[in-house]
Structure formats: C-alpha cells, structure tokens
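One chain of protein is taken out of this complex; the other chains stay put.
Let's turn to chain A:
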Amino acid sequence: MTKLAQWLWGLALLGSTWAALTMGPTLGLELPLTCREVLWPLPAYLLVTVGCFALGTVGYRVATFHDCEDAALELQTQIQEARADLARKGLRF
C-alpha cells in the first residue's frame, strides 16, 4: 500500500467514525449532549492542534540546529595545509 493510500484509509476510518457519531440522532444512536458538543468541532480542534505541534516542532528544530563553527575553522586550516603540501608535491594550481 502506498503512503497516500494509508493516509486515505486512516482519514476515511476516522472520518466515518466521527460522522457516524455526530449524526447519532439520525442513525438512532443517542449520545449525551455534552459528548456531541465536543465531538462535533473535534476535527477542527485536531487540525489546529496538529498545526501548532508542527510549527512548534519545526521552530524547536530550527532553534537547536547545530552551527558547526569548529568544523568550518578546521576546514580552513586544513585547506592551507593541503595547498602547501600539494604545492610541495608539484601541483600547479
């Protein structure tokens, strides 16, 4: 199954469950009013929560993205060393 198919299956499953529960009265299922009041906007709430989680995660990862200062410095030194050594070995740049 492709990833797209997996996602569609998952969404279809959740979507139909939600639809069935929110259309309770029409299908003969009686849920307490409080339950239904929460259930109905749930997809919107979940979307917002997921959006916030995503932004938060990416924000955190950007903030903690490691800056390799040492690697850059080390490279500079090694470049000097390399040029000198190669010139000694006869390389004409």
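We take it that a residue touches a chain if its C-beta (ideal position, glycine included) is under 8 Å from a C-beta of that chain, and two chains touch if they have at least 3 such contacts; residues count from 1.
Note that in this section contacts and distances are computed from a predicted model.
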Undisplayed chain, where the name is taken from the UniProt record, one of "Dolichol-phosphate mannosyltransferase subunit 1", "DOG1 domain-containing protein", "Isopropylmalate dehydrogenase-like domain-containing protein" or "Spermatogenesis-defective protein 39 homolog": "Dolichol-phosphate mannosyltransferase subunit 1"
Touching residues (missing chain, whole complex) on chain A: 2-4, 54, 57-58, 61-62, 65-69, 71-72, 75, 78-79, 82-83, 85-86, 89-93
